[in-house]
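As structure tokens, the structure follows; a few thoughts come after it.
Only one protein chain is missing from this complex, and each of the others stays in its spot.
Up next, chain A:
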């Protein structure tokens, strides 16, 4: 009984102090990323902090220890609620499991924005700010088709994906590429069900150089005539290129990728990667903080981009060999916008 009453008092005191704080203190916002390791997430944090400084929003940043570390993210959500923030930018490690914490936050009147990775269900968050990964895949697919010209009809295509769990980003990029290249993606919620004979096979890279090389070696053995390689990200593309180089086949093969990190764009400039679809983590975070500032001011919530169920933070094709009908920027322009 005594403890309960004390708890009640504490809660009242807390409410009083948060009310007082809201009146005087600057607006606070949380940024929760999957890890502190990946340059993409680091850029999100930097972007949020810079924008926060500009708009007078105090930023608290949290990250999981590894990709998939749900528990730390849940604790971070609780800390953010306790700190009385106005809004939370969240890149969820486990988009399903985090939903209960997100609902607690929303019940406290906090604006929750999912960045990069949509929650499941997506409408559990107040808004989703993300790259259109399907469009990213479609752009590189269309570019590859245009680059090959007539030869696209009998292309030999390797699809180098992330891993066997087929995360949504992986599926969207893969299927976008398939459609962009003019093939039938069949069921768009998964890859591997296509029957177009031009697709030689699907392999996994873990999204890094070592895996990219291993995957390329595996697929090359099945078909040494490979001339188009779709890669999930630029490190995987760099690994695939190393494998091709060791076979002496690097010149006849077109490699496309997604991300727009600085080493990747540099590889476009040097001809290792033919084209990459660049995404904008910093802009994503900046737009997120702007939305939280607006919400704190008068309660307006961000509206989704027309025709989409999320706020599209933009994607551009980076290549030095533009193809007609596929808008693109040069690698020099891409280098000015790159991250990592």
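Note that in this section a contact is a pair of C-beta atoms (placed from the backbone, for glycine too) under 8 Å apart; a residue touches a chain by one contact, two chains touch by 3 or more; residues count from 1.
The working rule: contacts and distances are computed from a predicted model.
**Student:** The chain that is not shown, which UniProt protein name from "Nitrate reductase-like protein NarX", "ABC transporter permease", "DsbA family protein" or "Tryptophan synthase beta chain" does it carry?
**Tutor:** "ABC transporter permease"
**Student:** Going by the contact rule already stated, which one of A:86, A:138 or A:214 would touch the omitted chain in the full complex?
**Tutor:** Of all options in A:86, A:138 or A:214, contact with the hidden chain holds for A:214.
**Student:** Among A:48, A:272, A:285 or A:317, which one is in touch with the chain left out?
**Tutor:** A:272
**Student:** Determine and list the chain A residues touching the chain excluded from the picture.
**Tutor:** Looking at chain A, the ones touching the missing chain are residues 36-39, 42, 164, 201, 203-204, 206-211, 213-214, 217-218, 221-222, 235, 238-239, 241-242, 245-246, 262-263, 266-267, 270, 272, 340.
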